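Next up is a structure, given as structure tokens.
A protein chain is absent from this complex, but the other protein chains hold their places.
Labels run A, B and C following the written order; every chain starts at residue 1.
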Amino acid sequence: MVAPQELKPAAPGAGDPSSAAAARELAERVARPSAAERDRDHRWDPALFAELAGARPGPGLAGPLVPRALGGGGLSATQTCALLEGLGEGARDPGLALAVGVHAVLATVPLRAFGSPRQRERYLPLMASGDWIGAVSLRQTQGAALAPTVTARPGTPGLGGWVLTGDLDLVAGGPVAHHFLVVATHDGGGRTAFVLDRSTPGLLITESAPAAMRTCTWGRLVLDGCHVPDDAVLGTVGGAEAEVEPLMASLDWVFSSAPWLGVMRALVRDAVDGAAERQVFGRPLVHAQSVRFTLADLATRCELAAGLLYRAAGQFDSGGRPTRQDAATARLFVAAAARAVAEGAARLSGPAALTSDHLIARAHRDALFFAETGGGTEVLRPVIAASLLGLG
Amino acid sequence: MVAPQELKPAAPGAGDPSSAAAARELAERVARPSAAERDRDHRWDPALFAELAGARPGPGLAGPLVPRALGGGGLSATQTCALLEGLGEGARDPGLALAVGVHAVLATVPLRAFGSPRQRERYLPLMASGDWIGAVSLRQTQGAALAPTVTARPGTPGLGGWVLTGDLDLVAGGPVAHHFLVVATHDGGGRTAFVLDRSTPGLLITESAPAAMRTCTWGRLVLDGCHVPDDAVLGTVGGAEAEVEPLMASLDWVFSSAPWLGVMRALVRDAVDGAAERQVFGRPLVHAQSVRFTLADLATRCELAAGLLYRAAGQFDSGGRPTRQDAATARLFVAAAARAVAEGAARLSGPAALTSDHLIARAHRDALFFAETGGGTEVLRPVIAASLLGLG
Amino acid sequence: MTETPHGTVLSFPGTASRAAETDAEGRMPPPNWTEIIDSGYLRLFHPPASGGTGADGLTQLAAMEALARACAGSYWTATVSGLLCGKLISRYSRSSEHDRLLKPLISGEKLACFAIVEPPAGSDAGTYNTTVRPAGAPGEGFVISGEKAKITNAPDADLAVTLARRQKAPGDEGHDWCLAFVDLNQPGVRRYETPRMGLRGMPWGGIVFTEAVVSEADVVPVPFGELAGELAELMAWGWLLISVSAIAIAESALDASVRYAGERVSFGRPLGHMEGVQTQLAESRAQIDAARVLARKAVTELAAGRSAREAIAMLKIYATEMAVEVAARAVQIHGAAGVTRGHEVERLYRDAQMNVIGGFTSNRLRETVAESLGLGPAVYQPFDWVAPAGLGIDPAGFDGLTQSAGAVPA
Partner (left out) sequence: MTETPHGTVLSFPGTASRAAETDAEGRMPPPNWTEIIDSGYLRLFHPPASGGTGADGLTQLAAMEALARACAGSYWTATVSGLLCGKLISRYSRSSEHDRLLKPLISGEKLACFAIVEPPAGSDAGTYNTTVRPAGAPGEGFVISGEKAKITNAPDADLAVTLARRQKAPGDEGHDWCLAFVDLNQPGVRRYETPRMGLRGMPWGGIVFTEAVVSEADVVPVPFGELAGELAELMAWGWLLISVSAIAIAESALDASVRYAGERVSFGRPLGHMEGVQTQLAESRAQIDAARVLARKAVTELAAGRSAREAIAMLKIYATEMAVEVAARAVQIHGAAGVTRGHEVERLYRDAQMNVIGGFTSNRLRETVAESLGLGPAVYQPFDWVAPAGLGIDPAGFDGLTQSAGAVPA
């Protein structure tokens, strides 16, 4: 059995252990017991989210990155990374952790970074308390690498504002969200980010879920000529390419990966326990050198992944601009590590462990989905290569 | 789109293309349309099995290895391998193909090889017609590598026969089987194989299914002091270690792998199509050299896996004794290839393809299960190393 | 450990016994050549009509692997000359010239090289400049000028099967390219050796042609299309040659590992009893077998005159990279001994990497395989799509592009 401290985040400036521990304990208590059953039923539990969001004093998972002045936790990126890692390890529920991360980071930080004072004051306090859930489509977290599906044209003269048309799937939090961050393309080219309230006329949310990450809540956003006012624009008109898109991409690459550090630690622990219990050829599996080597390699992957991820997260605390290369590198490595650890843990636990009651079967499924989001290798590698080569 | 002939079995003496093609077409017509839905509902369709079994003239999937004289197809091992490959490719349903293989090979061949004339005549004709389904526990297809769970003691004096006690999970075909092959351990050591009819008093079958291979039908066999006659013994009393066990292991390693050759071809085809349709960075994925290389490597893995598998199968047609090393080598390679191909196909098809309607999501789940059966790497590698080193 | 081959197995005990010395001295000892000739190896690949013994494909394969296991460098030298150049000559040279050009290669009196690559160019034939032009009036023969590089056997060969451009007289509507069979023992030819990491028994280097003389009969025009057509089919023999070298190197590395694991005791535990080592041996066994089975299929096709380009492209990619992996495992199993100069696995590790590079590289062949999957030809587009997608610049911090250093507002 692996003591947590043996698999601590690796990097210099690694996550504040206390916030990680607090989140782990909370999640273990309130989320883990129902994880398998929520997964089986594709069920979202609002009360559970509220409990994670509201915990006071404690992690306050809804608003770690909202400044204290606006009712948030005012945590650093590193602390937030640790919080999400603890959530993943305690809850053993990648889907729930994704939902929390999308709300607390992907939907929150762009508002904090580019929102007008009015937008910040309107949205951030209620997002921090968990009363308002913000949603984002995972199609739009790697800039416009995937073909844009939403267009914006100027509102009818006099009225002003903008008219948005199109649809977006893979909207994490969609069915329960109060508002949505959406990037739309202009006819003349150029893209603008908008924040749309659920009440916007012409905006429709339909159910549409992938087979993975079932404990998250998923929707499809249909924009049927939605008219939105000018102050729904987030950042500069036509400025998404330089503002919201690069930020959203790095946020997804880093913070959506954080829970997987915890999930991987949990998987290694399960693998260690499984290898200790299982007998093959009449010997405990854990006596086999090949098994010991596999476990050593899995633990090593966890260390390395944590190091890269905390390096990338730490750059958000440095005051300077984080580098996209390090964020993409961290995601590339963590995604591969998550798949390898899930597969290794499965190999050591045997076919009996492949039921949705075990983390292993769910993590094996969800890790594949995780590896394909954030753009997957076909986006991450060119991004890294582009900055190495000075091309792209 | 990959034309099948471009991904033909590789080995010298590769499978008779005609039987492969016939099985593929039949399975594509009768099994593929319902595969996703049977998978969602964990449903076994007796009529479907009967149709696959009964097809005349045609593959006759229930009894390819039953001699013609006993009403079977009298096919060679190589032809049977091709048949199962075609089934896997056409049905796109690893669970169904496993069920067919367990009945038609794992439950059939030991009776043919070690059955008394009476046993052969009683069981084989009705197995060949598909009227009787034979079942085997995948716990007992790698000798006694996994801890034995069934014991045999001599029947009460006068009565003769044997009394079997214990239980077995992972019994493929269990709920619908007419009889079961079971290996039991004697108190004094030594193991004996038995064939038990479902009607045997004290034999109980309960539902118990893994989360993978859902279109197969699974059961748990509970033997509560089952009294069986002497002629339930298959082969020599105490002889399983030299007779049924090595045979059953090689049969599983080779023939349970065969459908995966077809599944892998189907996955590569899906990956090629997916890469042609998907756009990333505004270009068809298939224009990206990295994607082309991945597809080339996946196709290569298929070729290599087919070559090893048909080499091992061909040894059953040679008249000599097949080698366990080549059977284990083939399984080790095919299992790794199946996982790699499922993962690669998923990577190129994107998160949208991860619904159980797509083969990719099901194959990714089932390939992991497949890789853990037949003993998995922790059994296969020692078996191969033992024959290389002359140890073990 | 090799599979029982069909037909007779050749063996090369002398060449094998000299393998370490051959590597150390960086050239093939003459007795190796004698042993190869006496074995009849060079004759296996050609029909009796041409002075060969016309062995079947699997016999050819078994003999190739046997020689490559004895000494990979000697194998390359003999097989490039006797098999690859031999087949090029019998296909392209005038039959009237076979006695002069082909027989000496098959008998081993002469050594040939296939001069195709040029110094900077790699496998991109479009950039080759070596040119054949008429020496004078029609009938007065030709001269060839240009440089070929990284050519097996170049430093020692008597004959170069050379791919060159044709300088055409006005009105000559013939092909733009030709194969020239150039006698290398003449004033217009300078050769040099290129030092290399492995396969040191194989002469390897460049040829500079300066107005070297080629007779009328030894210049055979070929259409450029041939570079992707029949000529490419013949080059598949070259890929097979390299793949067999890789398979043999891997087999030798595994063989040495199994022996060592059987003898060596560490911390009181015989290596062979440790599952970590068993895993490495089992994985190597599976990988080597996979390559060999595909090689057997491919050689059977080729020897029957059928195309096996895709299968051999797959084989070359897999076998050469597999051999590097297997050799690296062998080095690990042997520990410090495995990196000591003169130790078999140290040599195998250096030799293995040469096969990955030799002939077309893996990535070039992956393109070939990809096209065979129906993906269409490679589409090149300048790499300029990351920035427009909004991923070409670093992100802002939490407080936007103008945030004040560091602190999170609280």
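As a convention for this text, a contact is a pair of C-beta atoms (placed from the backbone, for glycine too) under 8 Å apart; a residue touches a chain by one contact, two chains touch by 3 or more.
Just so we're clear, the structure is a prediction, and the values are computed from it rather than from any experiment.
Trainee: Just one of C:Leu101, C:Val143, C:Val299 or C:Met354 touches the chain that is missing; which is it?
Mentor: Of the candidates C:Leu101, C:Val143, C:Val299 or C:Met354, C:Met354 is in touch with the missing chain.
Trainee: Going by the contact rule already stated, which one of B:Gly74, B:Gly161, B:Gly202 or B:Pro284 would touch the omitted chain in the full complex?
Mentor: Of these options, the touching residue for the absent chain is B:Gly74.
Trainee: Could you tell me which of C:Asn129, C:Thr194 or C:Ser307 touches the chain that is not displayed?
Mentor: Reading the full complex, the residue touching the unseen chain is C:Thr194.
Trainee: Among the options B:Ala306, B:Ala327, B:Ala353 or B:Leu368, which residue touches the chain absent from this view?
Mentor: B:Ala327
Trainee: Please give every residue of chain B in contact with the chain that is not shown.
Mentor: Where chain B meets the chain not shown: residues 65, 67-69, 74-77, 109, 112-114, 142-145, 191, 240-243, 245-247, 249-251, 288-293, 316-324, 327, 379, 382-383, 386, 389, 391-392.
Trainee: Over the whole complex, note the residues of chain A touching the chain we left out.
Mentor: For chain A, the residues touching the absent chain are 1-3, 6, 10-12, 14, 268, 272, 275-276, 281-283, 286-287, 289, 292-293, 295-297, 299-300, 303-305, 307-308, 311, 325-326, 329, 332-333, 377, 380-382, 384-386, 388-391.
Trainee: May I ask you to list the residues on chain C that touch the chain which is not drawn?
Mentor: These residues of chain C touch the chain that is not shown: 117, 122-124, 126, 149-150, 194-198, 266-269, 272-274, 276-278, 324, 328, 331-332, 335-336, 338-342, 346, 349-350, 353-354, 356-357, 361-363, 366, 380, 382-383.
Assume only the chains that are shown with their structure count from here on.
Trainee: Report the chain ID whose CA centroid sits closest to the centroid of the full protein CA set.
Mentor: Answer for the innermost chain: B.
Trainee: Name the chain whose C-alpha centroid is most distant from the C-alpha centroid of chain C.
Mentor: A
Trainee: In whole angstrom, how far does the Cα centroid of chain B sit from the Cα centroid of chain C?
Mentor: About 40 Å separates the centre of chain B from that of chain C.
Trainee: Please tell me the distance, in whole Å, between the geometric centres of chain A and chain C computed from their C-alpha atoms.
Mentor: 48
Trainee: By residue number and range, which residues of chain B touch two or more other chains?
Mentor: Answer for chain B, listing residues that touch two or more other chains: 281-282, 377, 381-382.
Trainee: Which residues of chain C are in contact with two or more other chains?
Mentor: 275, 277-279, 385-386, 389
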